[in-house]
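Shown here: the complex without one of its protein chains, the others still in place.
Chain nomenclature is as follows: A, B and C, assigned in order of appearance, with residue numbering initiated at 1 for each chain independently.
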Amino acid sequence: MSKPGGKQRLHLSGVVPPVVTPLSADGALDIASLERLVEFELAAGVSALFVLGTGGEGPYLDLPEREEVVARVVKQAAGRAPVVVGISDIGTARALHNLHLAAAAGADGLVCTAPFYGEVSDIEVEAHFEALAGAAGGLPLYAYDIPSKVGSKLSTASVVRMARRGLIAGVKDSSGDIDGFRRLRLELGGLEGFSLLTGSDSFADMALLGLADGMIAGMANVDPAGYVRLYAAARQGRWEEARAEQDRLFLLRDIVLAGLPRVSSFSATIGSFKTALVQLGVIDSDALQPPLRRLNDAERERVREVLLAGGLSPVADGK
Amino acid sequence: MSKPGGKQRLHLSGVVPPVVTPLSADGALDIASLERLVEFELAAGVSALFVLGTGGEGPYLDLPEREEVVARVVKQAAGRAPVVVGISDIGTARALHNLHLAAAAGADGLVCTAPFYGEVSDIEVEAHFEALAGAAGGLPLYAYDIPSKVGSKLSTASVVRMARRGLIAGVKDSSGDIDGFRRLRLELGGLEGFSLLTGSDSFADMALLGLADGMIAGMANVDPAGYVRLYAAARQGRWEEARAEQDRLFLLRDIVLAGLPRVSSFSATIGSFKTALVQLGVIDSDALQPPLRRLNDAERERVREVLLAGGLSPVADGK
Amino acid sequence: MSKPGGKQRLHLSGVVPPVVTPLSADGALDIASLERLVEFELAAGVSALFVLGTGGEGPYLDLPEREEVVARVVKQAAGRAPVVVGISDIGTARALHNLHLAAAAGADGLVCTAPFYGEVSDIEVEAHFEALAGAAGGLPLYAYDIPSKVGSKLSTASVVRMARRGLIAGVKDSSGDIDGFRRLRLELGGLEGFSLLTGSDSFADMALLGLADGMIAGMANVDPAGYVRLYAAARQGRWEEARAEQDRLFLLRDIVLAGLPRVSSFSATIGSFKTALVQLGVIDSDALQPPLRRLNDAERERVREVLLAGGLSPVADGK
Partner (left out) sequence: MSKPGGKQRLHLSGVVPPVVTPLSADGALDIASLERLVEFELAAGVSALFVLGTGGEGPYLDLPEREEVVARVVKQAAGRAPVVVGISDIGTARALHNLHLAAAAGADGLVCTAPFYGEVSDIEVEAHFEALAGAAGGLPLYAYDIPSKVGSKLSTASVVRMARRGLIAGVKDSSGDIDGFRRLRLELGGLEGFSLLTGSDSFADMALLGLADGMIAGMANVDPAGYVRLYAAARQGRWEEARAEQDRLFLLRDIVLAGLPRVSSFSATIGSFKTALVQLGVIDSDALQPPLRRLNDAERERVREVLLAGGLSPVADGK
């Protein structure tokens, strides 16, 4: 089956890193680092790339930056893996701008949260996704459930309705609600081509036992090979191996604690991913979009220690 | 004292309606309605106009719409009252875009929340306001504390630091934290020209007793004269009168319940303001920006009943 | 109108301290200190005494301790002020035990929260109060709304129903929901003999402007004369004086911060009241019921500084 333009219909599964957006120290996009990062992820065997998500600081980027990130990653991936693009924004009009730009730049799929700036109800959420799906021109649209950022939890009833109406092709669940996740699978498990993706770095083994199709895990920026091993073990029924790999990755994820409580959880998380990628020699700078604040030297050292303890080989100092 | 351009230094006080942004049924800006609304507010004796705030659906508007709203309101006000403009946005870059546009369009002051899309800490909040204050070119910048929308509470310590550094000229407190409000006044009461504004519709009498300089009250869209009476009574020490007026306005505010729980609180609140303004003959349509959802006929009828009970004279049907 | 035994029907108003329960260093009740505390409060002009509330560590006391506290305070008060008694407990059976014991020991009124150990709904709350009211033998029963302790907010609808059915004679609102408080007054303001009491130490001036009948304020243990002045000023329409007194008391209440974050907010609050009362020469020890933890020396010194700054005269060291 093919969609207009000849690409195959996308079914997201496996490991999908929410690719960080490298910046140079002056805040400009660092395209060379971005290209190296894409190669780093693809070499590890990831299934797809997700750009302009939370981990990609997508909501903070302006439109020209968004366009360039999508175009560069699509070009670099060169068909080796599909590229799905975050289009989340405050309201419907802005998300539609993001959608059109992503589609024009070559996205293979779209990912969107509930609209934000205060809590919304099912009726607004469904109107939002209906408008986006109508404009997506056949590109699959994934619902991204992340109440910690947007202030609303997608209700199970709403996701089920949207899935059955064909508005959405899957869900990325970063809500931490594993009962809700199981409920979605029990309700939608028979829906052809629907993807249930966990957004958790830390209990992906459990989510896969619960029949997640894959994971969009921020830490897959830093250790994509680890998540690919975890996924493979789970898919092949080697559950104790999956758990052991998750245990290692769980402790590796303590890099996100390095910046706390000096900076916000958001800065500490994305900042630690970038710091680790600098130390692993993948990108050049751990600069973040304002108002996010990068880690300081002591925090970078803590990241280095955690990476070492987790079996990785940090070499650079991350400055 | 004058700022560049010759305008007087602004000290916000009194009643400042967060002006709704009228739309026509097809979603376009309805400038004729906006102009009538400005006249309606000014005729009631409000002290200033606040456009592109939460009540103005500011975060949902695109840049050309923002520019037009500011320019039209500034022109219509024609110096009879200062116009302060909401520039809140997800991150610093976007808020700076909004700021430059507002300044160019003639704003007399700027109002901004914490950056949003997840909680931020003091360090990010202060970096955000520092960047904005540096770009404001002498325009006063007000911090807008509305955790229900942005997910972060401005800490007292952070507001005090920003005030003392001269980054902000005042605070609009929509957090409902009246102890925090008193603390701010006890800390900053002696700071020349600093404005403490409550964002509450419903306990403005108490906030004024606690020495608020004024109020940015959403319901002042609908009954500006009532809030002006409340303010005058409080300023002149007629506290029982202030309370009685607040009691009436408190019950009038039950219009915001009409749409619940069918639509979100945000839709229900702004939707009811617009419905009431249609019924009062001020604007032409109660259409809202997607994904917000307008009231339905039964809910409009409920609004009409509440307005009647509150002593107003609804005449139109609000469709 | 009189109740059996010839006492007058109680209408709670004015300043009602939630009397702390002095313990000796070994954890036993310190009756001599309790008697001095009762005299200290009465000398300041309080309207009634509330024992075995949150401030009295009531929920932690066993039945013989409860009985002794009530009996001793009733005897000491000797009719100079009514004594109302907290009977809050996990479930209905236990609260009924507390009720019978309080009544037998001479209580003039009863105060009870929602049942706790998890959230309850209106239906359970109303069944609870119905059972208690049926057993109260004419003693007035006050509902105590303190969601921070019991995990449930009393709904306005539920309080209104219970008031109209005559199950409750008033409400102590420690929820901080000042809009809910106003709603109760607008709904129940015409109900003969019903008392609306704020549980706030820190915005009692505002609550009185909003027509509270009085206050059950923990800090009235420490500075009962201050709260009596605040109440008198408000009742006589001297609102600016009421606010100024509240401002002083607001800052005095910073004693509750001394123990944070070393101990819980509960320990820090009740612990600071007892420490202050030791320093003011009223009681002998600041020991608390386990598992609450008393303040340490540095924290006691901080309490002393705050009392001094607030115009009181601490003399003892509070050990």
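Note that a contact is a pair of C-beta atoms (placed from the backbone, for glycine too) under 8 Å apart; a residue touches a chain by one contact, two chains touch by 3 or more.
Here the structure is a predicted model, which is why all the values come from computation and not from measurement.
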Missing chain: touched chains present in the view: A, C
Identified contact with the non-displayed chain, of C:Q76, C:T92, C:S175 or C:Q246: C:T92
Touching residue (missing chain; options C:F50, C:F116, C:Y142 or C:F250): C:F116
Hidden partner chain, residues of chain C it touches: 54, 59-62, 89-94, 97, 115-121, 123-125, 127-128, 131, 148-151, 261-267, 289-293
For chain A, the residues touching the chain missing from this view: 178-179, 182-183, 186, 202-203, 205-206, 209-211, 237, 239-240, 243, 247, 250-251
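Convention: only the chains that are shown with their structure count from here on.
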Gap in Å, rounded to a whole number, between the CA centres of chain C and chain A: 51
Rounded Å distance between chain B and chain C, as computed from the means of their C-alpha atoms: 38
Interface hub residues of chain B, defined as touching at least two other chains: none
